[in-house]
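With one protein chain held back, the other chains of the complex are shown just where they sit.
Presenting chain A:
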Amino acid sequence: MSKSDAYTQAGKTAVLQNIHGTVEFLQKYPPFNQMDMAHLAYLVENCQLRFYSAGETIIKPADGPVDYFYIVKQGHVHGERPHSAKRGTETTFEITSGECFPLAALIGDRATRTEHLAAEDTFCLLLSKQAFVKLFALSNPFRDFALRGVSSLLDQVNQQVQMRAVESLGAQYSLDTRLGELAMRQPISCPPTTPLRQAVQLMHEQHVGSIVIVDPAHKPLGIFTLRDLRRVIADGNSLDQPIDSLMTPEPFYLPPEASAFEAAIAMTERHIAHICLVDHERLCGVVSERDLFSLQRVDLVHLARTIRHAGTVATLAALRSDIQQLVERMLAHGASSTQITHIITLFNDHTVCRVIELTIEDLGDPGVPFTWLCFGSEGRREQTLHTDQDNGILFEASDAVSAADMRRRLLPLAAEINQRLALCGFTLCKGNIMAGNPELCLSRHEWTRRFNSFIDEATPENLLRSSIYFDLRVVWGDPHGCDLVRQGLLKQVAGNSLFQRMMAENALRQRPPVGRFRDFVVARKGVEKDTLDLKVQGLTPFVDGARLLALAHGIEACNTLERLRELIAKGVIEALDGAAYEEAYHFIQQTRMQQHQLQAQQDRPYSNRIDPDSLNQLDRRILREAFRQAQRLQSSLALRYQL
């Protein structure tokens, strides 16, 4: 080695000592923990280290286009934005060690829209824009991170969850798989005039369970399955009949872009085992229950069918543990909280319907057509596995006398349904919000009167009631009466600003557990020491806020995420805000379910309380950000209703 080379070498390794320290620091945080060593070293070599004393501005909108990518090395940075209507500013986010800013402004080559302040004495690493651009081109993890910001953090969580699932199962699995990818083979089809014998022969040769009947343009006209064949033979039909007289016409179909999850849901809801894939009115594939089954290893369709045809309540009660296992497996397989609440709701609905049918069979038809309603989380389709009953009955009566008579006939049946549901794992409601309660077995007019009284006298009890009853949905029976009640309710709320204001106050009662400077606000003492409540403190602000805004703007949906989406569509909330609320809500719910799953595995009682320190670094950060979104929703309500 020549002398000058030796010098360069010694100097480099020595200087690397310092760079190495900074690299080690960065490697504790994403995306740096996924970057190549060489790229990280390049990053550090091109950084400056700068100090900002508490209260000092780091960047502000007036500075013009952003010149640096900032990484917090030590300390806390706050984002402050001017209040849209009020004077002063609001803290929009909080950034701590290992976190970066301002990605959107840097990539958009513009000034920041948020003033970034040092909340305490803070050191930041500053990467020049030129070096940022180079790294952006060189490093995939860095680019993904920069482009997607916080949402890429969320993706990482999902990837982690799924990777764990893949590890334990040794197979690729996803309910998000496109159906087009799933239906690999050409669909088997025939024209409507084909004799049955020939069609069955085709199915037999191709080893498929279904054949689609198509017109000359390949548009599906009907479907014929092996199950249909059983019926045809049992009925003694001739095998020479043309197939179009025996097929199921207008088969259900989905586009090839739809997900495996949507197909599973459709099969579960409709009790079908085959779904046509149709692209521009042309048949392009068929997905069978078996295709999904091999994909998910979780037989949701079969389970739904078993529930729907259960012969006794005891069978239904026994199926409860199957549902629980299925949900656990789905969680372990990386299904999202939205998918899981959706599935649970479906199974619960099937169970409720079956219990009602079996009870009518056993006790006899009361002779009064009725509709079974559910409220609260069940009404919002946001149930988790352990859930209380919140239900009621609606029927049509011409006057008070006949209403009382019908009620008398319905109540014994309703009370028996409540008891049987309890056997199936739906805990009896402590507050007696159950159909067997005479106050909740009402005619349509009685319901409307009752709801109007909640709105007209906004007492604390009535506000609490409205937060349960106004999330209502039909599980069994004719939905028309419930639709009319809901329409009346929406009209009533829209015309009563005092009630809206009271609901807004109510929606601000649960404060998300994040402090201004500290990480999380947790209980200080007692058995709940160091924990926070994911449901009450995390989800409730979103649920309450979405309900209020939905009711006030004539939105019929009850599900929180659907409400948010419709509020965006109506322009009540901004699309970006709505998307952020949705992501945040989704993440808190996911964390809560994973926690429940863990508790079940360890035979501990279910609890919504969590010690944030038990989460990994990434989850903690996202959870904190999610709570901040709840805070933002609340402050927008405060502003809107001038509280």
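Assume a contact is a pair of C-beta atoms (placed from the backbone, for glycine too) under 8 Å apart; a residue touches a chain by one contact, two chains touch by 3 or more; residues count from 1.
In this section, contacts and distances are computed from a predicted model.
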{"item": "Identity of the absent chain, which is to be given by its UniProt protein name, from \"Simple sugar transport system permease protein\", \"Monosaccharide ABC transporter membrane protein (CUT2 family)\", \"3'-5' exonuclease\" or \"NADH-quinone oxidoreductase subunit K\"", "value": "\"3'-5' exonuclease\""}
{"item": "Residue, one of A:123, A:136 or A:252, that touches the chain absent here", "value": "A:123"}
{"item": "Identified contact with the non-displayed chain, of A:22, A:139 or A:510", "value": "A:22"}
{"item": "Residues of chain A in contact with the chain not shown", "value": "6-7, 10-11, 14-15, 17-19, 21-22, 24-25, 44-53, 56, 74, 121, 123, 125-126"}
